[in-house]
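With one protein chain removed, the remaining protein chains of the complex are shown where they sit.
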Amino acid sequence: MLKKYEELFSVKEEFMLPCGRSCPGCGGGIITRFALKAVEGKNFVLSSGSCGTNTTGIFPIGPMARVGVPVTMLGAFGGVFSGIREALNVTGREDATVLGIVGDGDAADIGFGLLSGMIERRHKVALIIQDNQGYAATGGQRSGTTPLKAWTRTTPDGKKQPPKQLPFIFMAHDIPYTATAAISHPEDLFAKIKKALKPENQPSLIQALSPCVPNWKIDPKRTIEVARLAVETGFWPLYEYERGSFRRTVFIKEKKPLQEFLKLQGRYAHVTEEDIRDIQHYMDELERKIEGYLRFYSQEI
Amino acid sequence: MKIVKTFYETVDLVKRGDFDFGWRPETIEDLCQEGPRCLPSRGAPASVTPDFMMREYLPKFHKEKCNRCGTCWVFCPLGIIYEEEDGSYDYEVEFCRACGICAHECPTQAIEMVRLIK
Partner (left out) sequence: MSKIDYLRGNEAAAMGAKLARIGFMGAYPMVPSSEVMETIRTYIEKGELKAGYVEADGEKASHLATFGAAATGIRAFNATSSQGLAFMHEGLHMHAGSRMPTVIAIANRSLFVPQGIHCDHTDTISQRDTGWLQIHCETIQEVLDTLIQAYKISEHKEVRTPVFVCYDGYFISHSLERVAVPAQEEVDRFLPPYDPEEWNKTVPDGLPVFTSFGFLDNWFMEFKYIQWRGVEAAKQVIAEVDEEFGKRFGRRYGGLLDPYLTRDAEVILVTTGSHTSTARFAVNVMRKTGRRVGVIKIRSFRPYPREALCEAVGASQAKAVIVLDRIFNGAYTDEVKSALYPLKDRPMVKGFICGLNGRDVATYNMIDMAMQGFEMVKKGSLDQEVEYYFLRRREDQGNA
């Protein structure tokens, strides 16, 4: 096997069963598979009602039958994980891991307040946000992380506002570890999940880009290619922040043209030249912010 | 439970008082009777696998072209691709949803999406 996938191959066992209800080609499957391998199917893995329910399935049959995962209602994970963590601590199980796989709608919108409170109280929880940039489970409405100018069912003319960047928001909360990831770079994702599980790095939050076949209107076989182009065009930069040090984890020397990424997705079929300039402008701003953080955290300022 | 087709059959049943009131679960365990019984080898229930799903294509693994890179194993969203003893790869047909990612990502084009003849 390829050298770069060596870490991934260290856990050959599949803890996620293939019998769920996710769409063919759903990127969320890759996130869940590797997250479960990272905790080796033990301890607490929790999901909340959203597309995660498709990968969590119907208890006690379903993809998580081997792991046994509590499902909470939408918007609840901030409170539930806090309670579970404190209850485990007070009964002498501080070493048990609490790993949550939640959606972007949950983390950025309906559950945002509770998530912020949970991070502020520093409960030792690791979170992976399956970011399909919309409310996919309810049919593809816009969410807080839907990108600029993208089509969704509630923004048919393209979203007019830029998205929330969750890692930046939680860096302002002084979270110990936060990162962006993408399913096209699974070795990077796996390494980040492993780092997120270290007790000194918790609470941690990883926002993992996961293209959604029906709502981004892409060809199912190109799911990974779309995610890869997102990274390689600079649309979705991969970086991590770990207790005071900020670094890029995948550095793209020569960025591919944005159009290559956009043309594969039906949700950008309506964009004009001006829209593309706006998207590129947003991406340049994002790049500047990252450069700024790089300088700030290496104390060059 | 009788499945009644016509209006007059129903009228007849009511007149005769011949109703089967069904089964009442007593405990939570009663509810989940289906689960343990329908678990095949890896614990996935047959009722929610794509066995009854319409699949137009299915991947075909050409072992002779396989370079054992493991890319297909990494990128399968369901994790149904597995490594064999000789290092090449194969997949579990009954769970495949024919998304086509393995065929698209394979660097040596060793996987081909083949149209099923119906």
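Should a chain be cited, it is by its letter among A and B, assigned in written order, with residues numbered from 1 in that chain.
What we mean here is this: contacts are C-beta pairs under 8 Å (C-beta built on N, C-alpha and C of every residue); 3 or more make two chains touch, one makes a residue touch a chain.
Quick caveat: nothing in here was measured; it's all calculated off a predicted structure.
Only one of A:L114, A:V231 or A:M283 touches the absent chain when the whole complex is considered: A:L114. Of the candidate positions A:V11, A:A76 or A:V250, contact with the hidden chain is made by A:A76.
Touching the missing chain, out of A:R93, A:R243 or A:H270, is residue A:R93. Touch with the hidden chain on the side of chain A covers residues 41-44, 53, 56-60, 62, 66-73, 75-76, 78-91, 93, 96, 113-114, 116-118, 120-121, 123.
Heads up, the rule we're going with is that only the chains that are shown with their structure count from here on.
Centre to centre, using the average C-alpha position, chain A and chain B are separated by 27 Å. Per the touch definition, chain A reaches chain B in the complex via residues 1-2, 5, 8-9, 12, 14, 16-22, 24-30, 33, 57-58, 60-63, 65-66, 186, 213, 219-225.
By the touch criterion stated above, chain B contacts chain A in their complex at residues 32, 34-35, 38-39, 42-45, 47-49, 68-71, 73-80, 83, 92, 95, 97-101, 103-105, 113.
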